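Coming up: subunit A.
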Amino acid sequence: MRRLVFLAAALLLLLPLSIHAQEGESTPEANALDINANFYNNAAGWHVFIPSGWANESTADYARFTHDGRMITVREYPGLDAPAAAAQILVDAGLSAETPLDQRDLQLSNGTWTQFVYSRAVVHTQEYEGTRYAMLYAGDASALPVIVMREGVLEDAALIDDGMIEAARLITPTISGAATAETIPQGTGNVTVHTYDGGLTAIGRARGSSVYIVVGSGDTDALNSASVYFTVLNDFFLTPDTQPYLFLGLGVASAIMLILLLSLILRWRSLLRDEAALRELDEA
Partner candidate 1 sequence: MSAAVAHSAAESMPRSNRMGSRLLIFLSILTVIGVLIGLYLGLIAAGTDIEQGEVQRLFYIHVPSFAGAFVAFSATVVGGIAYLITRKVKWDALALAGVEIGLALAAINLVTGSVWARPIWNTWWNWDPRLTSDAIMILTYAAYLMLRSGIDNVDTRRRFASVYGILAFSTVLITFLIIRIRPDTIHPVVIGPVLTDASMMATQGDFELNATPGVTSAVAFGSAVWSILVPWVLVWWRIRLENVAHRVTAMRVKVMEQ
Partner candidate 2 sequence: MKTTPFFKAVLAIVRKDLQAEMRGRELVGAMGVFALLAILIFSFALELDREARNEVISGVLWVTVIFSSILGLNRSLAMERDQGNLDALLLAPIGRGAVYVGKLIGNYIFTLAISAILLPVMSALYGVSLFNPYVLLTLLLGVLGFTTVGTLLATMTVQTRAREALLPIVMMPVALPIILSAVRASTGALSGASVDDWIGWVQILGALDAIFVVMCFFLFPFVVEE
């Protein structure tokens, strides 16, 4: 009987060990996210998706991906306002400073971005807790990724055309309407392709309450290849500041442990006092 009890105790002691062994084996499986496809800036607390097929030329300070003469770069500028950060990222990327063709605010799922459209580049920038983050797409005039807000665009397809024409006017202000328009099913939704007089082409897609557009003088393939910038923009992730909750959790956990220890000590003290009193009584 005694042996049986010891066996049971030994088995129970082994249980947590088997748990840890199991955990060690399964961690890679449980982690289905492909973390190699992301650039992490651990010090500044943000990460972005690395588009497949693009060369990763990032340093510790900034992310830079290049492909076929195009470049996407992401970095942070503490203390700068939106126009200053946009001008600075142009210079830092080796482009000449210029006046933006357009500046507007966008509500995306990962924050409020300010969009600057230049003749050969597009900059998106947002501020979070005192630091400004900027993302640049630089290429030639053949393809520029631009976002236009259109509330209710998922229900009303006409808003896509409307948004795309607005984006095309940023480059050629005289455009009045699309020369040809075509809708092609692609993936989970439709992609609209417009051509305009003067050799401009645009592809557009609705997402949330915005229209994502690539517009330029290139062909559809060039436009499609530039649209990968939107993936990078949407996957930009800022680590939230959750430190107060860490301290709260640590505080409550230590409080519980302290209450347990205090209760043990107090009960022990009172028992020893009782014992001393009883011993006196016993001797008397």
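Following the convention adopted for this analysis, a residue touches a chain if its C-beta (ideal position, glycine included) is under 8 Å from a C-beta of that chain, and two chains touch if they have at least 3 such contacts; residues count from 1.
A word on the picks: all candidates are chains of the complex that A comes from, given by their letters.
The structure presented is a predicted model; accordingly, all values stated were derived computationally and were not measured.
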| item | value |
| --- | --- |
| Touch assignment for subunit A within the complex, options 1 or 2 | 1 |
| Residues of subunit A touching candidate 1 in the complex | 1-2, 5, 8-9, 12-13, 15-16, 19-20, 22-24, 26-35, 38, 40, 42, 45-47, 237, 239-243, 245-246, 248-250, 252-253, 256-257, 259-261, 264-265, 267-269, 271-272, 274-275, 278-279, 281-282 |
